[in-house]
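Here the complex is missing a single protein chain, while all its other protein chains stay put.
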Amino acid sequence: MKFTEKGAEGVKIAYVGGGSRGWAWGLMSDLVSCTDMSGEVRLYDIDLAAAKCNETIGNRFNEVEGAVSHWDYRATETLGEALDGADFVVISILPGTFDEMESDVHTPEKYGIYQSVGDTSGPGGVVRALRLLPMIEEIALGVKEHCPNAWVINYTNPMTMTVKMLYKAFPEIKAFGCCHEVFGTQRGISKMIEEKYGIAGVAREEIKVNVIGVNHFTWLTEAKYKNIDLFPLYKEMSEKYYESGYVKGKDDNWMNNVFDCSCRVAFDLFRRYGYIAAAGDRHLAEFCPGAWYLSSPEAVKKWGFSLTSVSWRKGDLVERLAKGRRRASGEEALAIVPTGEEGVEQMRALLGLRTLVTNVNIPNVGQIPNLPMGAVVETNAVFSPDSVKPVVAGEIPMNLYPLIARIVGAQELVVEAVCRRDAMMAFPAFANDPLVPLRTEDAKALYLEMIENTKAYLADYKI
Amino acid sequence: MKFTEKGAEGVKIAYVGGGSRGWAWGLMSDLVSCTDMSGEVRLYDIDLAAAKCNETIGNRFNEVEGAVSHWDYRATETLGEALDGADFVVISILPGTFDEMESDVHTPEKYGIYQSVGDTSGPGGVVRALRLLPMIEEIALGVKEHCPNAWVINYTNPMTMTVKMLYKAFPEIKAFGCCHEVFGTQRGISKMIEEKYGIAGVAREEIKVNVIGVNHFTWLTEAKYKNIDLFPLYKEMSEKYYESGYVKGKDDNWMNNVFDCSCRVAFDLFRRYGYIAAAGDRHLAEFCPGAWYLSSPEAVKKWGFSLTSVSWRKGDLVERLAKGRRRASGEEALAIVPTGEEGVEQMRALLGLRTLVTNVNIPNVGQIPNLPMGAVVETNAVFSPDSVKPVVAGEIPMNLYPLIARIVGAQELVVEAVCRRDAMMAFPAFANDPLVPLRTEDAKALYLEMIENTKAYLADYKI
Amino acid sequence: MKFTEKGAEGVKIAYVGGGSRGWAWGLMSDLVSCTDMSGEVRLYDIDLAAAKCNETIGNRFNEVEGAVSHWDYRATETLGEALDGADFVVISILPGTFDEMESDVHTPEKYGIYQSVGDTSGPGGVVRALRLLPMIEEIALGVKEHCPNAWVINYTNPMTMTVKMLYKAFPEIKAFGCCHEVFGTQRGISKMIEEKYGIAGVAREEIKVNVIGVNHFTWLTEAKYKNIDLFPLYKEMSEKYYESGYVKGKDDNWMNNVFDCSCRVAFDLFRRYGYIAAAGDRHLAEFCPGAWYLSSPEAVKKWGFSLTSVSWRKGDLVERLAKGRRRASGEEALAIVPTGEEGVEQMRALLGLRTLVTNVNIPNVGQIPNLPMGAVVETNAVFSPDSVKPVVAGEIPMNLYPLIARIVGAQELVVEAVCRRDAMMAFPAFANDPLVPLRTEDAKALYLEMIENTKAYLADYKI
Partner (left out) sequence: MKFTEKGAEGVKIAYVGGGSRGWAWGLMSDLVSCTDMSGEVRLYDIDLAAAKCNETIGNRFNEVEGAVSHWDYRATETLGEALDGADFVVISILPGTFDEMESDVHTPEKYGIYQSVGDTSGPGGVVRALRLLPMIEEIALGVKEHCPNAWVINYTNPMTMTVKMLYKAFPEIKAFGCCHEVFGTQRGISKMIEEKYGIAGVAREEIKVNVIGVNHFTWLTEAKYKNIDLFPLYKEMSEKYYESGYVKGKDDNWMNNVFDCSCRVAFDLFRRYGYIAAAGDRHLAEFCPGAWYLSSPEAVKKWGFSLTSVSWRKGDLVERLAKGRRRASGEEALAIVPTGEEGVEQMRALLGLRTLVTNVNIPNVGQIPNLPMGAVVETNAVFSPDSVKPVVAGEIPMNLYPLIARIVGAQELVVEAVCRRDAMMAFPAFANDPLVPLRTEDAKALYLEMIENTKAYLADYKI
């Protein structure tokens, strides 16, 4: 990489995973429309064909109208080839297949346990972590060997445990995790500003927030737009739409989209705690006692969000793969559409092309003084050349502390259990999850069944 | 007070409350059999007649066979008189009457919430704290005014919040909370040593333990008898008696005693966490999700412990009051029987008459580094002249951390809410309790009903 | 204050002190050239005439060429009038007169102790603090009464202790301290970039640094310009100019200016510690053992900086006062010249008109985890609407830790001593200062003499 008048040239990005995920295309779009970076992207996926398909798509993006920089895409056969000398490493992998995820999400239903996502927390999150984290460990060791100075950007869930594992495996790693859930909350507040004050088009970045918590259970303890304190506004709107739910816009109606929600969970949490829960309801609900929002499919419907069934995901995947083939073949045209994701902006800031203050997931070094040091937390951070430094978000308020400390303890325990490849060591995290109100023997039976269903990926484990 | 060859003479003890509690008599017995302290005990109770009854009993103890020191008992009409110039203050009060406690314990049953004690944690503990802590605040201010250098020993529940309030109201106070639950666990282990190794009569003090946690949810992370590691023993016994329960001795059969238990909850917690839960099952169960041990009266029976109904307490009180009258009148003889409590030994150590290492409840100044500083926790401490210094118990293990951090957060919040006399500020602690798996509106309805039932004591509160 | 299309109108600034200081005029210049703020400035000084003089000058600035916003200046007779309802409070006062400062700086010379500034640390800093901090306490209490929501910006030295006192007196205060010393280091590095790489005109804000330490003894542990690590550059330059000193530019020759320096002290500190000391040599030297840089006037000269004598300050003051009168009368023309100070930019960021990451002095809430919480430290912080949140700078490196921890302890002690108005309580800070290698009795004699010389301001103290 070198700096010229055009900015940074020859930037090397390794993209691990993403063979089957639509938003790899989003990154391609964001990169090619970036004026002051260019370079190459190496694509590594355990499904080489999928990586090759993305190689073709990526290279075609250079020709799309609106492309202002050039990126060479290349699928690699090994992880090492992709990582070799990289400036940035992007991780976005699916651990195992949707068959294993099907067990993660749906096996607990036998015990009346419903999960809206099942990839972060709850029984599904724990078992997914057992499967995923050894892969992450391998990637971290690959970074250590092939590109120890690279910045590693993780998008894989469970986010917190993934980032923690990166640091466990390679303590000097420069890694952080990105998630757009907070952005969604900012966008919702922007709509509220329009409704209340008639100020339209406030960009989500203009909503200045103090972010605190852990990924997917992140909270805003302050929110301002210029001199307007947004808490009274949020309180008013959360009461006004408490029953009906909040429809962020015509196309955002949650009933039309399996990923959307009506913010009723967030509004209920605001009632309980007085702070703004800054993630989608599907995620928030999973960190709370099952009786609150996930007691039954009917309750979920009443709360205005959806259970993302894995059968839906499977169907969606088929469609996406087909779309990928059409895009690679040229049958379907490509277009540059800003994703609203921040990955490219973060890279620019790390290269010194701008300053950026945004929320990330990194180990606690003091940004949340009343959580254990070293635990991965989500707060704002300042991005500057070769540096991500967290902003002190302050102490977790005492009413939220029990919920968030619970998560931290559970996730620290699971990661340690994975490091030791000791599945039963993680059991207390599983059995004490608020979604799992089972007697010890039932909890154990469920855990063992779920492990059995994913055992192809747990060969190393003592169970 | 002065020191002579006989030890400390003229020791002044203020006893606040205890008018109706049997174990005030226990302290009298322990004091009069102590060879190197003598002095006076001032008795203050809002029921002056009860205090006067104890005055008579206390003075009669000087004449009992085996009495080796002399103590003058005197009931006082005001708190200030009792506290004036005291060396020690003992607090053991009942906040309100058993009618309020009846609501604390039984009102939640409407929602399927069962509590085995209802005075420490759970919905009953929170509402009891609202009622109790202003009284504790008043006592602390009395100490500040009348005997700022006194050592204050609390026996009142909820222990953790009471001690916290003492420090909130008078930060320079020298106070600690005592509880005998750990002793009971030590005694149980002593029986196990006998069963396994044939070593009889090991005194509970000889079982050396590392104590960590919060009162009534206290854990042993180490336990040794000489060079014997007691964890393998406990593990073996917990498995052997997992189903049948552990009967500590003929007279200890839990079925005969509303306060006793079969340790099945402790054994189940050992299975889950690998550490020894050092309190009676009635207490331990209340800190866990209701579904684990308190889902129904039948489940409680199966787990081998009892729900202490307040109607039973009321009957028991009538008996104790009658007993008090008989003892005061001389109708019933007094006898010196060692209680096994440590209050008198603690006083001796604080006067420099011995060294003592035992478990107490005091604010965290580093003894548990991964819990918030200032939160009241239970660990061992060294008692020496005019000094109680906690022993560093270490970090809460990550599998227990979520449970204990939850309690700490909840109790810190309730105490703060009481300081502000803001009942709704405490609601998140109530609604997030693992015994309260209710929707927000149901939780609020229950909370408000319970508050209504105790409103005579909450005149100062904003509700 | 209200927001319009023009930005923030009706901003109310209280300026406390500054009657005799040139740079009040700098703030006037910066304000009047700010496009998106306008309002009023109330001037309070114990010398009302001086404040009135500034009132005239300030109002005249509205007419100067290049003025783009309007500010009304008004001298007030009381502090309360100035503070009433203020949005911002600027503090820049001289405690006592230069006669007291003369004692602070020069009395220690009897014992061979030389101070280059004498207003921050060392014997002069301690005694100045005794005199100053009660005034600061009064201002803090005024803020509490008249404008509790105002942001308070301090420029007064000793900076660290002043900010600490503001928080001691009014713990909810929103205060921070600003200092331009780090900027000077950034500018010096900019020159080095030009010398080495031929890249001219790099703005100091483009030099991205991690700031850590305490005011006037602040260190850079990271410094980057785009992808250039500036540490090797600094190392090279510090060796190249180690003997000769570094002349930042023709007009910056330290020999021409009592405030300037040749960076030889900073270079020597770099040799010792491997980090960039980011303040002028005059300040840096005062935090080190006297034998290093301040053993004699000759040694100072050799190290390439100057002892700022108070007689020089007195002469300079006469000139500045005359200049003030000429400017007020119109005899001397006013001109808008950017000061390079950040006060106005900080105000804009606090109003939501921009985002700013810069270094400030605020209490430690986790930004430097291995210094005591609550101690005032200097690190970067993020300024956003109504919010200053520190960036986690990390732990003080162990080779610097002894020096910086020493300062923190000393300054905490002095502030506590002032709160108790107990001069002898501050004595250990005085006597353990590395500039004061005296035996106990000599240290005490010097301390008492210096106190005697400033006793007019210490009437409240127990000595």
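We call the chains A, B and C, going by the order they appear; numbering starts again at 1 in every chain.
One rule holds in what follows: contacts are C-beta pairs under 8 Å (C-beta built on N, C-alpha and C of every residue); 3 or more make two chains touch, one makes a residue touch a chain.
Everything numeric here is computed off the predicted structure, so don't read it as measured data.
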Omitted chain touches shown chains B, C
Missing-chain contact among C:K6, C:R271, C:R354 or C:K462 belongs to C:R271
Which of C:G290, C:G324 or C:P363 touches the missing chain? It is C:G290
For chain B, residues touching the missing partner are 1, 3, 8, 208, 210, 222, 224-227, 229, 351-353, 355, 357, 365-369, 373, 380, 382, 384-387, 389-394
Where chain C meets the left-out chain, the residues are 268, 271-273, 289-292, 370, 372, 395, 398-403, 405-410, 412-413, 416, 427-429, 431-432, 434, 437-440
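Going forward, only the chains that are shown with their structure count from here on.
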Under the touch definition above, the chains in contact with both chain A and chain B are none
Centroid check, CA-based, most central chain -> A
Rounded to the nearest 5 degrees, the rotation mapping the CA atoms of chain A onto those of chain C is 180
Cα centroid separation, chain B vs chain C, in Å, comes to 54
